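Okay, structure first, notes after.
One protein chain is absent from this view; the other protein chains keep their places.
Residue numbering begins at 1 within each chain, and the chains themselves are lettered A and B in the order written.
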Amino acid sequence: MAHDHHNAPPSDTAMRVKALETLLTEKGLVDPAAIDTLIDLYQTKIGPRNGAKVVARAWTDPDYRARLLEDGTKAIAEFGFTGVQGEDMVVVENTEDVHNLVVCTLCSCYPWPTLGLPPIWYKSAPYRARAVSDPRGVIAEFGVDLPEDVEVRVWDSNAELRYLVLPRRPAGTDDMDEDQLAELVSRDAMIGTALVEAPAS
Amino acid sequence: MNGIHDLGGMHGLGPIEREADEPYFHEEWEGRVFGLFFANFAQGHFNVDQFRHGIEKMAPAGYLQTSYYEHWLHSFETLLSEKGIISLEELDRKQAELSQAGDT
Partner (left out) sequence: MPMLTSEIVPGLVAGGASCRMDADVAPKFKPGDRVTTININPLGHTRLPRYVRGKTGTVARDHGVFAFPDTSVSGVHSDPQHVYSVRFEGEELWGQDANARSCLYIDMFDRYLEPA
């Protein structure tokens, strides 16, 4: 699918979308300004830095961690990360013995309030197909070295529950505060396709 | 339905391609499609289950060869035309009209 460049004419798809939005606006069914607001809201406010804050809190506050694992929706709501595609949250923890991987084989379900909108790879056919049948292969493809004796749990988000992985806190981070810890946490670590690394000293 | 969307366990789909630091929307039209979901949902034109099923009913080859937000667009067109909110003919006409106007 060719990408638009500044000097190239808009693609057929771009024109189709414009036609649809224009038609619906003319019929009084859509306000384009609302779409502008939505795009801006997601681009500026809703992303994986939200989930990273939740993870950093869980690492530093054992009571919060317990609440988070017991009722993810309620604990995440303490940060205000609520709403669309995050109404019913379940947080699953990585341990010495268990590694978790999240997928939606049927479409692209993903916890938007904590991770933002999913990357193309998460929504792609190869990930959706193989995450359930060859999770170790997928994790290795992402460059993660997972020992054979660690159990891999794949979570297929086929209903309306949305899943967030609580990654393991890396060694050598005892002196870091919550903000510093949050910076270490990548989006992929909260999906299960990465581990959190301590910063190089 | 036993459609192409039901991908769990399928083989032969190739490597998982990744892009570093990818934006939410690679083209402006993708952002408009994203927003149109909320606008139509809020108006009660469809619920999430209907929206998903609209995508599931895509022709398999098309599903695998088109991009994510093209799937959303397909579902909007299917559902809105089935409900009589728009017709595909008027959408085609509007698209032709905008293309001829040289609108960018």
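Assume contacts are C-beta pairs under 8 Å (C-beta built on N, C-alpha and C of every residue); 3 or more make two chains touch, one makes a residue touch a chain.
This is a predicted model, so every value here is computed, not measured.
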Ask   = Can you list the shown chains that the hidden chain touches?
value = A, B
Query = Considering the whole complex, which of B:16, B:39, B:58 or B:73 touches the chain not shown?
reply = B:39
Note = On chain B, the omitted chain is touched by residues 1-2, 6, 8-9, 38-39, 41-44, 46-50, 52-53, 56
Remark   = Listed in rising order, the chain A residues that touch the chain left out are 28-31, 33-34, 36-38, 41, 46, 80, 82-88, 90, 105-106, 132-137, 148-161
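What we mean here is this: only the chains that are shown with their structure count from here on.
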Query = Can you list the chain A residues touching chain B in their complex?
reply = 1, 3-4, 9-24, 27, 29-31, 34-36, 38-39, 42-43, 105-108, 116-117, 119-121, 123-130, 132-133, 138, 141-142, 156
Chain A-touching residues of chain B, taken from the complex the two chains share = 5-11, 13-19, 22-29, 31-36, 38-40, 43, 52, 55, 64, 66-68, 70, 73, 76-77, 85-86, 90-91, 94-95, 97-99, 103-104
